[in-house]
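First comes the structure, then the notes that go with it.
In this view, the complex is presented without one of its protein chains, the others remaining in place.
Going in written order, the chains are labelled A, B and C, and every chain counts its residues from 1.
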Amino acid sequence: MSIGFLGLGTMGQPIAHNLLRAGHALTVWNRSAAAAQPLLEAGAQLAAQPADAVRGPVLFSMLADDAAVRETLLERGALDALPAGSVHVNMATISVALARELSALHAERGVAYLAIPVLGRSDVAAAGQLNLLAAGDAAALARVQPLLEVIGRKTWYFGDAPEQANAVKLAANLCLASAIGTMAEASALVRGHGVDAADFLGMLGSTVFAAPAYQNYGGMIAEQRYSPAGFKTTLGLKDVRLALNAGESRHVPMPLAAVLRDQFIDAIAHGDGELDWSALAKVAARRAGQA
Amino acid sequence: MSIGFLGLGTMGQPIAHNLLRAGHALTVWNRSAAAAQPLLEAGAQLAAQPADAVRGPVLFSMLADDAAVRETLLERGALDALPAGSVHVNMATISVALARELSALHAERGVAYLAIPVLGRSDVAAAGQLNLLAAGDAAALARVQPLLEVIGRKTWYFGDAPEQANAVKLAANLCLASAIGTMAEASALVRGHGVDAADFLGMLGSTVFAAPAYQNYGGMIAEQRYSPAGFKTTLGLKDVRLALNAGESRHVPMPLAAVLRDQFIDAIAHGDGELDWSALAKVAARRAGQA
Amino acid sequence: MSIGFLGLGTMGQPIAHNLLRAGHALTVWNRSAAAAQPLLEAGAQLAAQPADAVRGPVLFSMLADDAAVRETLLERGALDALPAGSVHVNMATISVALARELSALHAERGVAYLAIPVLGRSDVAAAGQLNLLAAGDAAALARVQPLLEVIGRKTWYFGDAPEQANAVKLAANLCLASAIGTMAEASALVRGHGVDAADFLGMLGSTVFAAPAYQNYGGMIAEQRYSPAGFKTTLGLKDVRLALNAGESRHVPMPLAAVLRDQFIDAIAHGDGELDWSALAKVAARRAGQA
Partner (left out) sequence: MSIGFLGLGTMGQPIAHNLLRAGHALTVWNRSAAAAQPLLEAGAQLAAQPADAVRGPVLFSMLADDAAVRETLLERGALDALPAGSVHVNMATISVALARELSALHAERGVAYLAIPVLGRSDVAAAGQLNLLAAGDAAALARVQPLLEVIGRKTWYFGDAPEQANAVKLAANLCLASAIGTMAEASALVRGHGVDAADFLGMLGSTVFAAPAYQNYGGMIAEQRYSPAGFKTTLGLKDVRLALNAGESRHVPMPLAAVLRDQFIDAIAHGDGELDWSALAKVAARRAGQA
């Protein structure tokens, strides 16, 4: 199938490779063309402009945030280039408000709009094992499902309004932020009593919390290893803010998210915006006078 | 070995059975003698008073809270009955302050004091698969380790001050409370966007949070099944309060614990104190006007 | 002096009247022309479009929020109509981000931009006794100070960047929201102990908190009289959100604002968005099971 692909960052790159490897004809675009090089070598075509990447019945996009989506899709014309009857799969973690706006704009043009943000880091993407959080028109989803098979291990469907998948993605990231913030706070507590936080976190990750989220982030906190960042503190703040906004738009109080937002801001105020978001543990330790 | 055992509640009962089954001579005491019946039938001796249960070199106690420990150990004389050189294994989840006080009182009497609160519910206790969170004198711990083998799957050692194990236990329960509170808040968020909370929680428990804590409590929240309670809301409040106090005594700010405390109080104010602590989800839903 | 005036709501109306009464020639515009009637009868001219109101060296605007300012000033051309050398006095409570954007746009056009949000309700505005929170070019402020004399009792100057006045206004409104939220919480506490909240609030407002803010809002809470609204719950949420955003843009954690935001959302979720923002007391009472 002929597929357009916008956005070749850490996540977009391996996803595009998997589509290419499955035999599809890819036309790719990225803000800085250099990132496209490995894909071109593997057989993809380069589009000079976002609109030029629209070549067939399906467009994928994996852009950084609301601003990048707005610029690429709306201002630089990719949306207008989509023919009626085509499908746009937007994998970005964006605000529920923008998702709603995009739904309407696609509908006006007779283009099916699917929001399919993903769970998993770049190595998981490379292995084609992402969890795909999908929402939008079910028939359109069925059409692209064969493509999704080469990207993810499972497609989770949350409803026919695309923003529902974005709400789920933000909720899932909130759960991760909270797990990190809770380990940070609990570690400060045991450390205050002379217990090695690594002992505590090791026990947690081997017993009631034997899940990747606790093991990975718990390990980083135990070793105070916040660099290189898997997911930056500034991105943590962005996603928690989007979750709070998504809540506010439906009148959902979110007191835990509010505390976490506050701590990400504290981290950034202390120059740690580029560290991994598990650096929330530095905030908890500093507030306790432990650092 | 001749062992005394105080407290035959939901957790004490199966632990005592395992010790008995391993061939030890048990003298048991419980506030209401009826609970001792199954153990007596299995060969244990009944003590009329807490002090009468002190028969050999080791005393186990698994009492409900600070008040029960204070009454049984201090006021009703069990501590005074312990001979110098004996070992007391206290498995209760108590305050760090009481743990410190008990350490001093045992030391005065030449009695080794081990705090070994446990992770796991009664079915895990029955299977002898508890995780044992231990602190206190290492030599004393080595002496009782053969007994611990029949109770738990692993002994985790956190330091030579007994209260360190209590701090770890409170920190672990805080993590559980936070996981519940976070699932509650995130579920209210997705529900506000028309997503079935069960779909969201099912996905979480199958992916990044594939751990028992998320699966069990997530399932209860998904089904709004808060009764019978595995662990009551009132107990959740008690443990979060003890965690906050343990933090305060070492100058550790704990903003997430503070939010959770507030929500347990809200649940109790609405008559849900006897429900499982996963009923925090009712609080989140109610505040969002969803219930 | 010939003055343009945009926005004749609850606050704009009495301010415009005071300028007219002081002998100035006013050209006024309002989204719904009906609101302009009393001013026309008093001698003002009606502008058909925002840009038509720009008649002399000074333009005042008192619009509802960011969206109204953006529409009126930017989209409907008022800003473009301002001649170089003129002064625009923006009295709206807007975001710090928009204030910054407007500063740049005015500077490009050689128009002096003053942000002068006000403290005081409509009766205070009618009496010409507003407190004027000003920031922007000091020379421009000196030029309009004679006009400000008929509007307010005092001009407070906070710096030469216009957004500084907006930050101060948001900070002041946060203080009001917090005073309300605190009275709400403290009232729930004493009520929980059988004390009449009116007795408590009456004492507060006659002693350590003998200030208008506590007396007025305390009285409303004591009498549970939240309608008619002096300032609506939805506006309270808006301003606290703007304060949080203003903080985030400078990396300032704001945990109290975050709690208040959460409670405004709770109020709105329960259908109380149109009540006075002192209806936060309903939230506190409800959470305590008192209502």
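Keep in mind that, in the parts below, a residue touches a chain if its C-beta (ideal position, glycine included) is under 8 Å from a C-beta of that chain, and two chains touch if they have at least 3 such contacts.
Because the structure is predicted, anything quoted here is derived from the model rather than measured.
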item: Visible chains in contact with the missing one; value: A, B, C
item: Omitted-chain contact residue, chosen from C:Ala47, C:Leu114 or C:Val168; value: C:Val168
item: Sole residue of C:Pro50, C:Pro117, C:Gly136 or C:Gly181 that reaches the chain not shown, by the stated touch rule; value: C:Gly181
item: Residue numbers in chain A that touch the chain omitted from display; value: 255, 266, 269-271, 287-289
item: Residues of chain C (touch criterion as defined above) contacting the omitted chain; value: 96, 119, 131, 133, 156, 158-159, 161, 163-164, 167-168, 170-172, 174-176, 178-179, 181-183, 185-190, 192-196, 199-200, 203-204, 207-214, 243, 246-247, 250-257, 259, 262-263, 284, 287-289
item: For chain B, the residues touching the chain missing from this view; value: 237, 241, 247-248, 251-255, 258-259, 261-263, 265-266, 268-269
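The working rule: only the chains that are shown with their structure count from here on.
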item: Angle, in degrees to the nearest 5, of the Cα rotation that carries chain A onto chain B; value: 180
item: Per Cα centroids, the chain farthest from chain C; value: B
item: Chain copies touching (chain B, chain C) - same or different residues, decided at half shared; value: same
item: Rounded Å distance, chain A centre to chain B centre (Cα mean); value: 37
item: Chain B-chain C separation of Cα centroids, rounded to whole Å; value: 52
item: Contacts with two or more other chains, residues of chain A listed in rising order; value: 247, 251-255, 259, 262-263
